[in-house]
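Omission of a single protein chain aside, the complex is shown with its protein chains in their original locations.
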Amino acid sequence: MSRHGLRLALLYAAALLITLFLLIPVYFIFAASIGPQNSVYDFPKPLVPQNLSFDTLSFFLHYQGVPEAFKMSVEVGIIAVAVSLILGAPAGYAIARYTFPGKNVLQLIVLATRSFPVIILSIPLAVTFLSWNLYDTAPGVGLVHTAMGLPVTILITAAVFYGVPVDLEEAATTLGCTRIGAFFRISLPMALPGLAAAALFTFVGSWNEVFAASILTLQNHTLPALVLTSLNIAPLQFSFAAAVILIVPSMVFIFFIRRYLVAGWGQVTK
Amino acid sequence: MTKLWLSRVAIVIGVVALLLASIPRDATPAGADTAVTIYSTQFTPVDEATTFRNVILANSPASVSFVPAADSSTYFTQVESQVKSNKVQFNVLAGLQSDFEPLAADGMLQDLTPLMNKLKKRGFPQSFINLSKLGSKNKHYFIPWITATYVLGVNRRALPYLPKGAKVNKLTYDQLVAWGQNIKKKTGRAMIGFPVAGLIHRFMQGYLYPSYTKGVVRTFKSKSAVKAWQMMKKLWAVTNPQSTSYSFMQDPLLSGEVWIAWDHVARLINAASQDANDMVLVPAPRGPRGLGYMVVLGGLAIPKGAANKAAAEKVIDYLTQNTQEINILKRLAFFPATRAPIPATLDTGTWTESLAVKAQQNAKGSIPALVPVGLGAQNAAFNKVYLDTWNRILIQNQPIQSVLNDEGSIMAGLVQQAGAKCWYPDKPSKGPCPVG
Amino acid sequence: MSSRVETAGAWGEEVTSSPSVPSRRRPRVEAVAPYLLLAPSVFFLSVFVVWPAIQAIHLAFEGPNNTLTSYNFYQMTHEYTFWPSVKNTLIFMVSIIPLEFCLAFSMALIINTGLRGQQFFLYVWTIPLAISDLAAGIVWLSIYTQNGYFNSILHDLGLSQYGYQFLSYQNTFSLFAVCVVAEIWRSTSLVMLILLGGLQGIPREFGEAADVFGATFWQRLWRITLPLLKPSIRVALILRTIFAIQVFAVILALVGSNLPVLGAQAYNWYHSYQNPNIAAAYSIVILVLSVLTTAFYLTVVRNKAEIAGATR
Partner (left out) sequence: MADIQIQQIRKTYARGQEPAVRDVDLTVRDGEFMVLLGPSGCGKTTLLRLLAGLERPDSGRIAIGGTDVTDLPPRKRQIAMVFQSYAIFPHMSVFQNIGFGLRMQHVSRSEIQQRVHHAAELVQLGDFLQRYPSQLSGGQRQRVAVARAIVMQPAVLLMDEPLSNLDALLRLQFRAELKKLVAELNTTTIYVTHDQVEALSLGDRIAVMRSGSIIQVGAPMDVYDMPATTFVGGFIGMPPMNFLDATVVSANGHTTVDLGGQPLDAPDAVRDLAGGDVTVGIRAESIDVWDQQEPSTMPARIEVVEPLGADLLLTVSVGRQQLKLLTRNDFPARPNMPISIRPQQDKLRWFDAAGERVAPAG
């Protein structure tokens, strides 16, 4: 084999190895959750599930509190997406389109808030939310998830608007648009796929977040919060099914936004 | 390009729609007027809650939603904040006598004396009726409902290794240690289990301490307590180290990770029922001062300011009927707090359980310990003291006496703050129970 | 920051950039426009990030009846799990970051070679990004629990009859190893994405130029790629470290309290022991650690060019 061929083979071998490392655990959790309920006690476990059964998954999905938590998670996610887009898209646009004094500092601050430990924020917010009547509600958790998602939304939307050339907006203004009109007719439609990606990313983040969600809710848990608080009182198969239900939607979403993820995070470091 | 983008949007919207559609609808539609919400510290594990909803509540006179509480402290703060802010969402409270006690002390519970008089024909034992007064003179704050205790679950495969002269129905702690050592010597495996991530504090509060010291708070750092912990260290050496992550013992019993395990009967019953041929339930071991065991009395109460009192009372009436009491026994392994006739045809698991429970109660020198009383919001912190003591002595190998002194002073602070008087088997106290 | 940057925007393919257009001054209304556009976000982040942070500090020092006290910290540091949890958190962080970086960097380099199936690999390799720390913990629990898949494989290979107790508290090393593997599995994707974003920003000509001058792969990596990648590396390091300090759900799901860490302690104090003050005290410890490590990275991982730029 030529030297080049050898190198290529090594490259693929490495890629395959990493792929297996990342995929096999996902396979196992699926395998663990599609057996009958008491197969969780089997040892040794068959590596290929023997009796296909959706008992475990359906038990989880119909367990009281799960449908509500599911709904809560979706509500929280939608609130987080809506608010962070409404607030973040204009900010991203400003960063992409304008040069203004203090821009770098502002960007740095926005990024810094992203790296602020959510653990620190949740506890005082729980206390505050009690007095604002936001404790244990979807808007309460949604707003905290917004705070976590907003910086990334701003960065991704900024990257998206960088990708829409200024010329296009200017062309529109020479063709009879106002500046605001040019934004809505030209930049916004072109940025939509990117904005959708930012929205999905925020949704996935919110869907997965567990610390704030469990601190800020008591009865109206989101799905991960419910699973976390049930860890000690639920049988293993309940947790396994929960993991599968948690993983599936975000896997689908990530598929659609992976291209923007690279662009967005590339932008972060500029 | 536009088409591609449109199809992507379509797929994403499709997935979202599927997600939303796949949300299972609530089985019981909430009828606004007659709906009753039960808030409970019991039947909180996922399996038990499911059975409770699907079986016990199947024929209830009102549509009932059952809300399990995370733990006793949450329960207390939640009820208290609701009653105080006059936004009571719960119609019925299900809990242990110890859960109701601080609520009653703060005036959060309704007086259920009329209901109690109406339901007296259920035949509650007098001792339970007295307990329902929660220290008041003639008010009954809850209706006795269920009782339960903790026993040992034993896999028959462990029986051949019993030390000479030991009977599985009449074990002492030393024999348990010897048994574990014997198994470890012969099989190389540590097959005793404790729910250290579960109800282990009840083991210390109701079993270890009463059996060795005939006390819980007053004897916390006593010499006999040190002896108890010395025994525990030996026992721990033959205990499956995975115990630190067990919250229920039926899972490891069923999977064969452990052979001998202490837990709440409700958390052993699945093992006993599913594996009836291999599994027996036996009384807890006895110590130098007797056989300490804990009986928990569960009852039903109504918080002040609760809407729909009539429906709530109907639900309480329903839940204390014989059918439901026996169903709870059969399916959830809690015993009736009434004179409900126990049928001869219980399944093997429940049957061995009832034998074990009876044997435990009737044992000579048995010490029926109470669930800690009067700690209110300090309940979690009080239990944490025991848990920390366990971890420090057994897992971190810290010197017993100094750990007990350390944790004892924390406990003294908590008891002081809560103003809790001593409870059985500690001798009564006038003020807060002294830590000794 | 340059005023226009080419990115893989939605229409990247047909957009050709005009020569750099200098920043444009606009009439007065437009001069305040960017501030107006940014104001809502800044306000929101102040309310939900800055203010709670201040609150957290207050909460950590709050005694009964609104007094100020350091008793919460006394109680926290005297808890027997405090120092172990600090130690565990730090060991966790220190063991994860180098491993994860090498893996993520290799992954980014592999993707960046543009090998066939690149899209497939990129998707699979970003899947863990979609997986929450909680779910990741449960996923690995199914593998490492005593009758889990790993032991099943060992059993099938005849290496163990009953399986090993990887999650036992006695086996500190395997406890750590299991958690580290799970966390690396979950979070390497993020680091890879950041590095890949940075790699794609490096013009290929630099590498090609180095090739022409006869640089080996390693020389090229060391002298061209890594220095140019410093900004990305720094962002990745900071984010990753801060997330590592906050680690909690993976560990709770996987090993419970066998491995106390700061994040889980804060959670337990708030949730199980109902004491927000001590929970806040724990969160302050997390904050201090985060700030310290960030400052460390900012001073250590620096570009010469940036230092020159700072004095400009």
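The chains carry the letters A, B and C, assigned in the order they are written, with residues numbered from 1 in each.
Everything that follows uses one rule, which is that a residue touches a chain if its C-beta (ideal position, glycine included) is under 8 Å from a C-beta of that chain, and two chains touch if they have at least 3 such contacts.
Everything quoted here is computed from the prediction, not taken from an experiment.
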{"item": "Listed residues A:Val74, A:Ile156 or A:Met190, member touching the removed chain", "value": "A:Met190"}
{"item": "Touching the absent chain when the full complex is considered, from A:Asp55, A:Glu75 or A:Glu170", "value": "A:Glu170"}
{"item": "For subunit A, residues in touch with the removed chain", "value": "165, 167-168, 170-179, 181, 186, 189-190"}
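Please note the rule applied: only the chains that are shown with their structure count from here on.
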{"item": "Per-residue overlap in subunit A, given as positions that touch at least 2 other chains", "value": "41, 43, 192-193, 229, 231, 236, 253"}
{"item": "Per-residue overlap in subunit C, given as positions that touch at least 2 other chains", "value": "10-11, 146-147, 162, 256, 271"}
{"item": "Residues of subunit B touching subunit C in the complex", "value": "1, 5, 70-71, 73-74, 77, 189, 197, 240-242, 244-245, 255, 257, 377, 380-381, 384, 388, 391-392, 395-396, 398"}
{"item": "Interface residues, subunit B side, partner subunit A - complex", "value": "5, 8-9, 11-12, 15, 19-20, 22-27, 44-47, 49-50, 53, 65-68, 70, 74, 78, 197-198, 247-248, 251, 254-256, 274"}
{"item": "Subunit C-facing residues of subunit A, complex", "value": "8, 11-12, 14-15, 18-19, 21-23, 25-26, 28-29, 31-32, 41-47, 83, 86-88, 90-91, 93-95, 97-100, 103-104, 106-107, 109-111, 113-128, 143-144, 146-147, 150-151, 154, 159-160, 162-167, 179, 190-194, 204, 207-211, 214-215, 224, 227-229, 231, 236, 239-240, 242-243, 246-247, 250-251, 253-255, 258-270"}
